Structure formats: structure tokens, C-alpha cells
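Have a look at this one before I ask anything.
Of the protein chains in this complex, all but one are displayed in their positions.
So, chain A:
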């Protein structure tokens, strides 16, 4: 019986095991190896170049930009998406009927392809679009995607648009799990209105907010499609994310060796950042007694 189960366990887990060897462990080792070569993705031969790729990457403006752009997107995207999803969740939660209709409606943007949302935004912001025509008539003329601050803002807005409904769904189920008795007890003590939100709802919602924050921070490390489609990382690297930099170096400039070194740096930066963010969030929760 025991012997049998052992074999069965490995058998049932085998799809994952084979997959992780071929598409995780092997590429992992391969990428460390590639990072020390000058391979161009095509030529049959290449040389071992030591730490040259890393030295070059650490001095490259594209890599510097990628490092900082991630945090700039956080500054735009995180507050925006958290506030928007909180507003949607609180609003929908307060409705006695048609809750699911609204929740599903707000969730629809999450189903969009980044290519499609970029296309729509590009149309809405093109020179002769109704938006820009109206703005020009009152003397405002902005090249939205050709200006550093607005390009960052636009991509951040697209991401916030996409994820608001998804996070609102998470927050709504958090709101629903708050016991009514807590509110009743608080009402007896005279806690109502704004105080009720800050002293009761928000602290009790912490687990859901924590989940959304972790998800949202994760999103900022993987932005590619919108940037690729709208700005190509520009203007002047203003929206050059890690994915964009690695894609450009490997598949446009055909510097597979160098791009592998950049990818290792990106993974390191991502890993350390996520670790620090998690620790900070946990500390923040613990200090407020939210864990």
C-alpha cells in the first residue's frame, strides 16, 4: 500500500516535474552560462567574456532607466489602483441589489488585451482626436506619449483601469466577511461615519488590502505590452521597463549574452524589492495590530 502510493505520487506529480526540469531548471542554468558570453542569438560560435556583460549593463542608461522606471510606475499605479478599487468596493458593497451586475461590469476591463487597450488609448490621444482637439481649443497642447511624465502617467492609468475591478472584487469579499455585530457594537459606542471607516472598516479590511497590494506590486515588475505598443520604452527611456530592455537587447539588438546578464540583474532587483516590500507591509500591519 505504502509502496504503491509512493509511485502514484511521483506519477501524478510528473507533469510538473518534467516541466520544471525543461522550462525552469534548465533555462535557469543556461541563463547563468549565457550571461558570461557574447553570443548574438544566431552565430554558431561565441566567446566567454567574463563579467564584461555585467560591467556594461551597470553603466548602461537603459538598465539604469529600467531600475528606476519600476518604482516610478509604483508611485503612479499603486495609490491610484488602491483608491479606485476601494471606492468601487465600498460603493458596490453599500448597494442592496444588483451587486454582482456591478462587480462583473467593473471587472470587464481586466479581460482586455494590452494590445487592445493601447490601441484605444493611442486613438484617444492621437493629434486629431476629440480629446486633443478640445484641449487645443483652450490652449493646452501636450504630446501625451512623447513627453516623459505624461507617458508614465498614461501607462499607469491603463494599468489602473485594467486592475481596478479585479481588486475591487477581492476587497468586496473582504468587506462581506466583516461581522455586522462589530458595526452594531461600535454604533452603541457612538462610532459612526468617517470614524467608522478609519477605525473599523479599514483595519478589518487589512488582509484583503494586503493581498491587493502584493498583487499590485507584482504587476509593476512585469509591465511589457502597453509600453511596447505605445512608447517602445521612450521617450528617452522614460518608460523603459525591465521586460522592455531585455526584449530589445535580446530580440531587436540580438545580444542574447548581454540580455541574459540584464535579466539576471532584473531578477535580483525584483527579488530584493519584493522581499523588502513584503517585510514593510507586514511591519505596517503588525504596528497597527492588523495581523
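Note that in this section a residue touches a chain if its C-beta (ideal position, glycine included) is under 8 Å from a C-beta of that chain, and two chains touch if they have at least 3 such contacts; residues count from 1.
Assume contacts and distances are computed from a predicted model.
**Student:** I want to check something: the complex is missing a chain, and I'd like its UniProt protein name from "Carbohydrate ABC transporter permease", "NADH-quinone oxidoreductase subunit", "GntR family transcriptional regulator" or "Diacetylchitobiose binding protein DasA".
**Tutor:** According to UniProt, the chain not displayed is called "Carbohydrate ABC transporter permease".
**Student:** For the chain that's not shown, point to the residue among A:28, A:75 or A:185 touching it.
**Tutor:** In the full complex, the listed residue that touches the missing chain is A:28.
**Student:** Given the contact definition stated above, which residue among A:183, A:224 or A:284 touches the chain not shown here?
**Tutor:** A:224
**Student:** Check the options A:16, A:48, A:149 or A:198 and report the residue that touches the missing chain.
**Tutor:** That would be A:16, which touches the missing chain.
**Student:** What chain A residues would touch the chain not displayed?
**Tutor:** Residues in contact with the chain left out: 2, 5-13, 15-17, 19-20, 22-24, 26-28, 30-31, 34, 87-88, 91-92, 94-96, 100, 102-124, 126, 128-130, 161, 164-165, 169-170, 173-174, 176-177, 208, 211, 221-222, 224-225, 228-229, 242-243, 246-247, 250-251, 256, 259-260, 263-264, 266-267, 270-271, 274.
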